[in-house]
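Only one protein chain is missing; all other protein chains are in place.
Order of writing sets the labels: A, B and C. Residues in every chain begin at 1.
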Amino acid sequence: MPIHDQSYRRYAGPRNEPGSAWLVIAAAGIRTLLGRKLFLAVMLAAWGQFFVRAVMFYLSANFPTLNVLAPSVETFRQFFDIQEIFVLFVTVYVGSGLIANDRRSNALQIYLSKPLSRVEYVAGKLGILAFFLLMVTLVPALALLLLEAMFSASLAFLLDNLFLVPAIALYALMEVSLASFTMLALSSLSTSARYTAMLYAGALFFTAAVFGILRGATASSMLAWLSLRANVEQIGDVIFRLPPRFESPWPASALVVLLLIGLSALVLERRVRGVEVVT
Amino acid sequence: MMASMSRRTRYVALASGGVLAVGLCGGLVAYLNRDAAPGAASDALAELAFVPPHATALAFADVRAVMASELRERVRRIAPDGVGREQLERQLGLDIERDIDRVLVFWAPEPDAAAAEEDGSSGLALFRGRLDAERLEAVARRGGAEVTEEDGLRIVTREIEGAGALAMAFLEPGLVAVGELAAVRSAARRGPGGDGIDADADMMRLLGRVDDRSSFWAVGRFGDSGLLGWVPEQVSERLPPVAAFAVQGRINGGVSVSLAVEGRDDAAAQNLRDVVRGFVALAQLQTLGNPDLQAILDSLQTGGDGTAVTLSLRVPAEAIDFLLSMLASGEAS
Amino acid sequence: MSSPHEPPPSPSRPDGPSFLGSVARIYDLSFGQMLWSRRTVFMVLVVGGPVAVALILRLLVSMDLFDAGGEIDGRPVNIDGPVIFGLMIWGFYLSFSVPLLGVFYGTSLIADEVEDRTITYLFTRPVPRGAVLVGKYLAYLVCAGLLVLPSVVLVFFLVVPLLGGSVGAGFPDLLKDLALLAVGLAVYGALFALVGALFKRPLLTGLVFIFGWEPVVIVVPGYMKRFTVSYYLQGLVPHAMPEDGGVTSLVLRVLQANEILPSATVGLVGLAVIVIGGLALAVRLVERREYVLEQ
Partner (left out) sequence: MSAPVVAAEHLSKWYGQVIGLNDVSVEVGPGITGLLGPNGAGKSTLLKLVTGQLRPSKGGVRVLGEPIWGNPRLFFRLGFCPEQDAFYERMTGMEWVTALVGLNGLSEPEAAEAARSALDTVDLLDAADRKIGGYSKGMRQRVKLAQAIAHDPELLVLDEPLAGMDPIARRKVIRLIKERAAGGRSVLVSSHILHEIEAMTATILLMHNGRILAEGNVHTIRDLIDEHPHQVRVRASDPRGLARGLIAHDDVLKLQFEDGAVVLETDRPDAFYGRLTEAAATGALGEIHEVSSPDDNLQAVFDYLVK
């Protein structure tokens, strides 16, 4: 056998099942982020509200005079409202560089030259962002629900409002999917993490400002579907069985959210490729 | 510095500088011509040129805004007929609701006794709106008014029993003065070019306190020759020593009102503040158990420092309903 | 490499260009770069958005889909062109475009070139590093001003004449607004130039500042709000801010006397301190800092 045929040899080691590679990417990304002090500080700040609410729950359960602090469905809805800003910070911090940095250093080609499908690559990256976003939404909210039952030593509130469990899950899932998909799609469009972060924050606040102006000028909130944030809030109210805060129909908001996720998936499909797509 | 810019960059810089320059020039021209422009209806201050410098009280109402407001609707539901509206329409052909954009009323007692005798009285109302001189004259004539012409100014007068002559004249297109004959003449003589209230620094300072966008406002001062001369002495003695006041408000579903009063000195102002606080506390006691009135009082804010005392409150729509219903039932009983 | 060339006139001028001369040259070099940077997309959005909204509003008015009155956050407002314009100045420019432009450009004055690894070319020339920062800051200011201010003028002419508003009467407000926005761009730019020189992840810090810190602290009573930019900007605002709602500016003025809002003088002094102090500190930091470029 001539020498020039000898340069490449088959990998003979053990092999993971195809389809599990995304876990490797996600785990590596999560580990890297957990090693950063600044990021841990952001996460800690994001859990601030959880601790405050936990104390309030404890007080209301143990001191009848502090009954005003007792939780209600609105409490959990408000919890998510306040977490919104941390969802933004985490999305920007974690998500902006996920694909952009790989594109910048040409690592995307290297990834995709491995036995790894594009879907797995995207799933791995999504996993990193979704993990941390769920850590600041779903996990603390469910933990609060659990704490309430433990502090009051009764399942009464939980059983009365059993729908809260699926509502929290559904809301967190929607918020997290929207944030992760759109951020990842933006990240795949650029080679600069900073620029991606700007685009994301810009889009979020720009749509909110447009809605704010039109709301002021038309004296009606029929145009709430224009704002990314208002859409999430509007659907959230419906999920939590509260009166919607805007006049616009909530299915319009749901449609916008679904369209955005679909559009982001489409962008990812086009942009995450081994070779540059020249358009 | 511009030499090294690429052509593209230069175009952008020129285009954006051009937009800025054209916009600023256009705005400046509009600003300088705003009095001359016939359609400059929203400029509240144009009528001030007809107000003499010694005026002691001015009041203004944005009729169009008030008429378009929900409050008006509510009032109409309870009191269908505008008070005095028919009378004015019958006698002078003015329909407040349709024709008038805004009204400025002032009170300017002549400091000079001789002049006062000549002029008789010195209050005048200026109406700005879509007014047709010929139609108004025709209507007024039918109502028994006479039309005379003095120095090119056509004056419609009508004697009213016990109140002297009510006169009306077009000071300029779209601007009608209504008042006693002498006051109308005096305003016409002054004209838009003469010494108006804007020469009176004291009054202009008061006017400066007023927001341009208020639906209505009124300012007044209590100088030696001012309102104090007009208020009976027994009353003025008991009034706290107030130098001037400004009240203004906005109308929509509800009404937001704010009042600013200037005391003669710091001590007087402090005294006034105490009086107001006492009043508020008393009112709070009185309205316990009535959530509508309570809401009004909750919105009530007092403040001010030095010689100023301020008070603002907002009357929400529900409270107005409540007040109106009280009024209606009071009339009925 | 072709024929041996005549050496250019010897440029060895031992004293070199002055600080201001260097600033001017860096400005010259950076202006075009900045205008055509990848942020242009973002700029177009920020600047074109309000104009588009203004056009939509005109359309709505011409189609009579408009109530000349309504409520904003429970406060009644008589809506006419000038009110909408004030709303847009506040909602779009002052609380959105200007801080965001300040953050995005201010934090990347130097960071952009570090990220692109082109900073070497500027730092190995006989210009003080501080002049690089200041020159780029000026380029940002002119660039952002050339885009934001004409957009405001367009919005003014599109929106103010609506519903009985008068362009002439609103003109002084326009001038004040333009000045206010220029000041805002200068202040936020200088502040975030400092943040960019100070922190490793300036963008996140900047976003936390404008969307986390400012809106929260500004409503906290006490002295905390003095650590925000909007506190000082409020002192210069000709339009009542939404917090002041439809209530008259009379109340606003009395509040100012009570130092709930700063006076225009306090506002101007505070802003000047932020601009000069921020830039001076940023210059110091840039002069002393090493930039290790990723390979």
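Side notes on the structure shown:
As a convention for this text, a residue touches a chain if its C-beta (ideal position, glycine included) is under 8 Å from a C-beta of that chain, and two chains touch if they have at least 3 such contacts.
None of these values were measured; they are calculated from a predicted model.
Of the options C:22, C:95 or C:205, the residue whose C-beta touches the omitted chain is C:22.
The missing chain, though absent from the display, is touched by one residue of B:6, B:33 or B:286; that residue is B:6.
Subunit C residues in contact with the hidden partner, per the touch definition given at the top, are 1-2, 4-17, 21-22, 25-26, 28-29, 33, 36, 116-118, 120-129, 287-288, 290-293, 295.
Following the convention adopted for this analysis, only the chains that are shown with their structure count from here on.
If you sketch which chains touch which, the chains link end to end in a single open path, with no loop closing it.
Distance from subunit C peaks, on a Cα-centroid basis, for B. Centre to centre, using the average C-alpha position, subunit A and subunit C are separated by 30 Å. Separation between the centroids of subunit A and subunit B, computed from CA atoms only, is 55 Å. If you average the CA atoms of subunit B and of subunit C, the two centres end up 39 Å from each other. The residues of subunit C that reach two or more other chains are 69-71, 77, listed in rising order. For subunit C in complex with subunit B, the residues that touch the partner chain are 24, 27-29, 31-32, 35-36, 68-71, 75-78, 80, 82-83, 146-147, 149-150, 153-154, 156-157, 164-169, 171-172, 174-175, 246-251, 253-255, 257-258. The part of subunit B that touches subunit C in the complex is made up of residues 1, 4-6, 8-9, 12-13, 16-17, 19-20, 23-24, 26-28, 30-34, 37, 40-43, 64-65, 68-70, 209-215, 246, 248-254, 256, 258, 260, 301, 303-306, 308, 310, 312, 314. Within the complex formed with subunit C, the residues of subunit A that make contact are 38, 42, 85, 88-89, 92-93, 190, 192, 194-195, 197-199, 201-203, 205-206, 209-210, 212-220.
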